[in-house]
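Omission of a single protein chain aside, the complex is shown with its protein chains in their original locations.
Moving on, here comes chain A:
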């Protein structure tokens, strides 16, 4: 794709002309890297079909995808925005303040989103597994979106569920009074399933 950088890239290239009315407007997500990375797997869980559509369109229109794939691009952005609007805290948005933002997982998410910047400049999403587990659980409870890493070997525990991670910045400690963690924690969906099975005979 044409990815040449503008020559005058040391200057700020202002062009405030809006898109023509023939192209429907869409509100950009406008989040920075840390919250985006934190939400990446939930965006992937919900918006994978739209993402794939868009990338396929781009592949099928080499050199013209910018114009041909506007519709698919809007769908991608709207879908990603639904993940944000329902789950994220308004404070982390830099550009547009999205209205009607419910604060369902705010503190957890903000902590998680802050962590990468605090811990390393690499925006390493894996800095604090305990916080990530809380976020994953909260997002699953509220949005029914679960983080899964595609193509993980079947015989291995997915890395984000392991209780012992060699490259974790700090050892993963159980809370006071909590039973020992074992080799891995259950993903939120497995927990929910176990709960419904436990409740089913009683009713």
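Keep in mind that, in the parts below, a residue touches a chain if its C-beta (ideal position, glycine included) is under 8 Å from a C-beta of that chain, and two chains touch if they have at least 3 such contacts; residues count from 1.
One rule holds in what follows: contacts and distances are computed from a predicted model.
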*Omitted chain (choose from "Trafficking protein particle complex subunit", "Small ribosomal subunit protein uS9m", "NADH dehydrogenase [ubiquinone] 1 alpha subcomplex subunit 13" or "Ubiquitin-conjugating enzyme E2 1") - UniProt protein name*: "NADH dehydrogenase [ubiquinone] 1 alpha subcomplex subunit 13"
_Considering the whole complex, not just the chains shown, which residues of chain A touch the missing one?_
2-8, 11, 13-20, 23, 26, 28-29, 36-37, 40-41, 43-44, 47-48, 50-51, 54-55, 58, 62-67, 69-70, 72-74, 76-77, 80, 124-126, 149-152, 156, 158-160, 162, 165-167
